[in-house]
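Note that this complex is displayed minus one protein chain, with the remaining chains in position.
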Amino acid sequence: MVLTRMRASGPMVAKQGILLAFVVFLIVFTFASDRFLTVENFLSVFRQAAIIGIMALGVTIVVIGGNLDLSVGSMLSFATVLVVDLHDKIGPELAIVVMIAATLCLGAVNGFLVGILRLNSLIVTLGMLSAIQGFVLIYSGGQNVDIVDQAGTWFRFFGRGAVLGIATPIVMFIGLALIFNVIMSMMPFGRKVYAVGGNPTAASFSGVPRSRIVFVTYLISALCVALAAIVLGSRVMGSQNNVGQGYELQVLAAVILGGTSLLGGAGSILKTVLGVLMLAFIQNGLILMGQPYYTQWLVTWVVIIVAVWLDVAAKRGKLFSPIA
Amino acid sequence: MTGQKPALRLKDIVKTFPGVRALDGVSFEVMPGEVHALLGENGAGKSTLMKVLAGMHQPDSGTIFIDESPVVMTTPLEAKAQGVVLIHQELSLAPEMTAAENIYLGELPRKRFGFVDWALLNERSGAILKRLNCRFGPDALVADLSIANQQMVEIARALTVDAKAVVFDEPTASLTDAEKVVLFEIIRDLKTQGVGIVYISHRMDEIFTLSDRISVLRDGQYRGTLITADTDEEEVTKLMIGRSLDLSRLVGDGKPGDVVLQAEGLACDPLFRDIDFEVRAGEVVGFYGLVGAGRTEIAETLFGLRTPSAGRILIDGKEVSITSPRDAIALGISLVPENRKEQGLVLGMNCRDNMTLPQVDDLTAGPFVSGGAEIAIFDQYRDRLQIKTPNWRQIVGNLSGGNQQKIVIGKWLSMQPRVLIVDEPTRGIDVGSKSEIHKLIRELAGQGYAVIVISSEMPEVLRVSDRIIGMYSGQIIRTFTSDEVTEDSLVQAISGIGGDRQVA
Partner (left out) sequence: MSALRSIGPLRWLIRNPIWGFVLLVFVFFSIASDHFFDFRNFQNIMVQTSTIGLIALGMTLVMINGNIDLSVGATLALAAAFAVDVQSWAAFATWGNWQILPAVCMALLVGILIGALNGIIVWKTGVDAFIVTLGAMLGVRGLVFVYTGEQSFYAMNFAYSDFSYSSVGPVPSLALIFILCTIAVHILLSRTVHGRNTYAVGGNREAAVNAGIRVGPHMVWNFMLLGFLAALAGVALSTQMGAATPNLGRDYELWTITAVVLGGTKLTGGKGDIIGTFGGVLAIGILRNGMNLMQVPGFYVYVILGSILIAVLFLDKQFNRRSKGEIRV
């Protein structure tokens, strides 16, 4: 992929373009539907956004580190099927522990191939996407799984419960976002991820253990997927064996919309949260306006391209690319 | 040269970019059969001028004449058609295409239906390659060629048209000495064919060997033209930087202290072998040799970036094992790498974060990075090294080359190393900043650091070193003290001629 390396700060409009677009959408939807600007609706949007949001946090860190993770979709299928299936077999506590451990192993494989062996992350995680989907199907024998005693298990807390009156998925999403934001912007690890993503060679020459950092970013991504799977499994109390199919691209869309550069070394957790919420509000607003659910895809198409375009245009100081 | 028409003439060229007057009324001419060197510090406007010449930029005002008729060139292709060809500093070849395809890139001969006329293409480009005495055929894949041969392909492009003027932009940057000789022959050959040559280079020796006249740019303005035969380096330098440059030898006054770093029989196959040397506290040891002689590789081995195949490294007389930059840093070794932009800096990060990157783990308050401690370090080294930047938030990529280099040096000084290795400390830095950095290196030695300077520029090594190690083809040929070294003996040592092999 040929991307132009960019720096220099652009004008305010383009720099905070995502925030502005977000506000514009909120205003439009507020006028278009009187059910939009209500506390219940906002909470419901947050809740629906939580699963993609939690995954997007992990992927953001991978992308800042200069890599991609396309395997999160089938990894979500894997984790959800595993935790739901094990729930009735070994109990929710052990199921969660085993599932997180297994998912972290997959993350470790990604991390080993990309971080230690230095293979191209797009292809590696594309391969993993396919392989993990295979594992899920082999494991489940192509059957869907579900939890029998749906009302009696405390496992329902993650998807259907609440903390202090706020739905658990929202608490998990926002809580993780805050933690990751602190890690990325205030702790040495975060600084090193930015350095490795910005210039891996220079990071190495400065004694930053590049391989280890990339490895850890994939572990974090896998951990996020595991947590998202807990929420998903708990909410649905069952799982189709391809439940996460296509999530990788929605997650990536949210990360890109948040302004994290695919080149690595730039981006932020909080902006990803904004990207996630924006996609969720577009979906919600359009549905409230009576549009079928797939119109959100059309709007997302335009929004992603315009958002990134403005970002790129601001950095080069010209709206259109100078290429003849 | 009177009575002859210039092959190429620029008159009062002005080119502005937002906020910058890159070229301010520059006039310049090159006669047929002349090598006209173009000199200037970084940012003086050389590359802008070149791009104007090659049709990549349009001048705001001013005129370009070819054979005294005014021309307008809006694309490189158009410039080429008019007979002005630019040989890029960075190779502009497509690796998975043949030499012939690269030579005629953008102008592949066509048959019907857009098919490539291979026969014609190979015949024409074969003839050009033959004229350049190349040992590869037109169907060689560029990816399989050596850097020098790739450069030949680049030069061959100039010969596809009836070139009136050829612009060489630092063509020797990636060439070995043997390859340079071939290049110079080609340039002389072009010259005898009546082609006007514009030769841009930082290397004075090349300019004085090759050129007939020298024109100097400073701050986008034309500063004058000198006849090479009637001038010397000092005069040219003075014109370039606006003052004369102190080239005197800087030698420490104090006696060097104890041996800090010692290498015994160090080898890394096939890059270097039998390397024995020592560096004392308060001493600057220069490593001088051609590109590929193994100097940088020794530094990389000392810094844990390569695994030695034999030998020992001792610090304070004790053998140490260095398997990663982290080990090296822990032992007090710092490396200011050869390539600032690729190895030294994260260009998109700010100044402070770049400077504190190696020690960010230690600059913490609880689990968090202590911004205050970082800023304190940054301020200290900004003042000490006189880094010109508005504040620590400035993105490093926006600084000038000299200031970027100082950030890298500051990064490693702030680690309080015992051994400081600087590889090509002034590459791509303008003449003014160069002497500042030389003084700094001497000062550091004065403060008790053990310093190793690696350089391909002889004046630089001569200027700063207490001792000089001459390397050739992966081996130490001779070690000189600053009293006994002469330019001649140094040149002999690094070209593998004579010189008894002495071990330090």
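The chains carry the letters A and B, assigned in the order they are written, with residues numbered from 1 in each.
Definition applied: a contact is a pair of C-beta atoms (placed from the backbone, for glycine too) under 8 Å apart; a residue touches a chain by one contact, two chains touch by 3 or more.
The structure displayed is predicted, hence computed values, not measured ones.
Every shown chain that the unseen chain touches in the whole complex is listed here: A, B. Within the complete assembly, A:Leu119 is the residue of A:Leu26, A:Leu43 or A:Leu119 that touches the hidden chain.
By the touch criterion stated above, the residues of chain B touching the omitted chain are 54, 56, 75-78, 88, 92-98, 101, 105-108, 110, 113-116, 118, 139, 268, 270-271, 297, 300, 304-307, 324.
Touching the omitted chain from chain A are residues 1-4, 113, 117-120, 122-124, 126-135, 137-138, 142, 200-201, 204-205, 210, 245-246, 249-250, 252-253, 256, 262, 292, 294-298, 300-302, 304-305, 308-309, 312-313, 316, 320-321, 323-324.
Note that in this section only the chains that are shown with their structure count from here on.
With centres taken as mean Cα positions, chain B sits 43 Å from chain A. Listed in rising order, the residues of chain A touching chain B in the complex are 7-8, 182, 186-188, 191-192, 194-195, 198-199, 201-209, 265-266, 317, 324. Of all residues in chain B, only 18, 75, 303, 305, 324-326, 328-329, 335, 337, 342-349, 353, 357-358, 360-361, 364, 367-369, 395, 397-398, 411 touch chain A in the complex they form.
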